[in-house]
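Excluded from the complex is one protein chain; the other protein chains are retained at their positions.
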Amino acid sequence: MESTQRVSFKKSEKRTALDRTASFAYLFTAIIAASSLVLIAVFLLVKGLAPFFKTYAENGTTFRINFFSFLFAFHWYSLPSESGIFYLVINTLYVSLLATLIALPLSLYTALFISKIAPKICGTILEFSIELLAAIPSVIYGLFGREVICPAVDSLAQSIGLSSKGGLSTLSSAIVLALMILPILTSLSVNAMNNVPANYLASSLALGASKTETYFKVIIPSSRSGIFAGLTLGLGRALGEATAVSSVIGNAGSGPTFDLFGTSATLTSSMLLGYSEAVGANADIRFSIGLALILLIIAVDFFLGLIQKRMERRYGQE
Amino acid sequence: MGKNKLALHPLKKREIKDVARKGITYISALLTLLLLTLIFVHIAQGGGSLLSAELLTSDYASLTYTYESSAVSSYYAAPSASDIAFSSAWGVGLKDETSLTGESVVSLVYLAPSSPMGKLSSEVKVGAYFTKAFFQDEAGNNVIALAKDGAKGVIETFEKGKTLTSFSITTKGGGIRASLLSTLLVIAISLLLSLPLGIGSAIYFSYFANKKNPLVRLLEKMIAVTAGIPSIVFGLIGVAVFIPFSSLFTGVNTGSLLSGCFTLVIILLPSIVKSAEEALDEVPKDYRTAALALGSSERQALHKIILPSALPGLLSASVLAAGRIIGESAALVFAIGNVISDTVSLSGKNATLAVEIWSLLAGENPNYRLASAIALIILIVISLLSLAAKILTTVFLKKRGHV
Partner (left out) sequence: MNSVFQVEDFSLSYGEKEVLHHISLSIAEHAVTAFIGPSGCGKSSLLRAFNRLNDLIPNAKESGKILYHDQPIQSTNPLELRSQVGMLFQAPSPFPMSIYENVAYGPRCAGKKRGKELDQLVQESLTEAALWDEVKDRLKKSGLALSGGQQQRLCLARALAMKPKVLLMDEPTSALDPLATEKIEELILALKEHYTIVIVTHNMEQAARISDFTAFLYLGELAEFDTTEKLFKEPSNPKTEAYLSGRFG
């Protein structure tokens, strides 16, 4: 895109006070908008670290929250002084990665269908359906998960001889999260596939491959970077998802839980659990969990960025 | 598999593989569509039966009202429905039902137009639950009808009563008037605050800023990073910053609709800025050059030509923002609260629709029917909003000659 053209007359002639006010006002809004990030960073840091430096007096006892047990304990009791997030971090990563694993193939194949195989009308209908799926609020996914996915998972467990707590489980959470990631992943993959150079198809056919072989062996690999961008966004969303996960995960008090049919808890579900009645240390500690969540997301994004750079070096940009 | 044993011509094997591959893509696409349908159908099934004007306008709390009276019995014709217990002395029809929360209740299903019960209050209406009634019979003795007698038992007592002493009913409750109102209020105020900020920023980035300036790029990056923050973290900031801040306006130190609005503003900003910027970038650069060549200033060109031209796109961005507000739950649990009260005010902790759903699910006895009904409302509104946004963008692009 060309840079904005600026026809500059003698500025002093044309720019009245109103003009200057206007352009300053717009700059001002941009600064305010950007400064919300600073606000978030500062307050999260301060409020997140504060509980470790305060002495709490509750229920007749005074205590301090131990920083190290917060980081490394494997349980979450109602006494914040004995609760730890380590298992929450593991669960959060586990459930989110599981969700991405479930969503990825479905997204890729649907995206391929929309981009290359479907007739135009089908493609448009599908794309709008995906937009609708993306617009559905997380609570509703939580409701759907609770009413449909949990019973299904419960039946599955029972049919193979295991038990589950009414379907509230890691597997249910992973499935619900997968459903939520699906739209982003699919639409970004569709974009990436649409942008693959047209002559790849011709080159591949000229080498004796069929259309379908080309789609799977050339188009999908060539869409790598767009698909990866979708994965990054999707994983980020899964890590931070709160209401949907908390409705289906069962809120286990200890862990980590690798058992697919066992109840679990994530950073976000713990933040929500019982918040309305929480006071004092119990309420304050939520900030610390939130801080941990942001740090986790930053770490994951950094790691994914490294992988992407390595991919680019090996395969080259399209 | 048997196929491996046959020495198939390699080409045939490739064709079979191709069919399988293509099949997988068809199945995937179908599953996606199925998923969407399943969600809508399930929610509609679960809550559709509850949808009514009454749901939208009545209170959540179930209140009991008692009325004094000295009315006398008379004669009233029975209605045509045959499965209700009817009192011909008082013109009241009752039926045993189960309330939304699973309790057995005696529901008032018919009220004769001139029945003295109906004249007691507007709350005595079809749908209310009968609680108790005191009568005096012909001999002057007190007779009491209680809901636990069941509809038939109550009516038997009714027929014995000659004079009515007092009459109690309990409202149905479970209405979402308060949540609905709170949601609308929150949408209005949040949009009012965030749209000028967001569109203003977009105007700056798209129209005035020099993109090569590293400071400009920094501002853009900061807004982009904010987009990736989970909404629950925004909720925390709402608690840390906006609850104290809005207490200046509301006088309360707890979460309020106002603090929720402020929180929503920072949640919405990145997406409003992004979509508004896209809308503005769609306007041809030539418009600006032409306007300037005619002697207008940058600001005049912006306000008179560029903005009106970008209007459909900007409206689309606003519509999408509204949709986002309706669905926001995690942040508002923190920034407002989830009290389901029936009075709505800016300083109140009313749950919005989405928060109410979460609240219903988080309890020990989830009221799935009500949750689904609310979810259905949200789904319908969001579908309409998405459609509206889509139409606006298509109209917009058609004007550009793109479509």
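Note that the chains are named A and B in the order they appear, and that numbering of residues resets to 1 at the start of each chain.
By our rule, contacts are C-beta pairs under 8 Å (C-beta built on N, C-alpha and C of every residue); 3 or more make two chains touch, one makes a residue touch a chain.
Please read all numbers here as calculations on a predicted model, not as lab measurements.
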_Selected residue (touches chain absent from view) among A:Ile65, A:Val190, A:Val218 or A:Leu267_ = A:Val218
_Identified contact with the non-displayed chain, of A:Thr55, A:Ser159 or A:Asn199_ = A:Asn199
_For chain B, which positions touch the chain that isn't shown here?_
10-11, 13-14
*Hey, which chain A residues sit against the chain that's not shown?*
197, 199-210, 213, 217-218, 221-222, 224, 313-318
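Following the convention adopted for this analysis, only the chains that are shown with their structure count from here on.
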*Within the complex, which stretch of chain B touches chain A?*
14-15, 17-18, 21-22, 24-29, 31-33, 35-36, 38-39, 42-43, 46, 196-198, 200-201, 203-212, 218-220, 222-223, 225-226, 228-234, 236-237, 240-241, 266, 269-270, 273, 281, 285, 288-289, 292-293, 297-299, 302-303, 323, 326-330, 333-334, 337-338, 354-355, 357-359, 361-362, 366, 368, 371-372, 375, 378-379, 382-383, 385-386, 390
_Which residues of chain A touch chain B once you look at their complex with the stated criterion?_
1-5, 7, 9, 14-16, 18-19, 22-23, 25-40, 43-44, 47, 105-106, 109-110, 112-114, 117-118, 122, 125-126, 128-133, 135-140, 142-144, 146-148, 179, 182, 186, 210, 212-213, 215-216, 233, 236-237, 239-243, 246-247, 268, 271-272, 275-276, 286-287, 290, 293-294, 297, 301
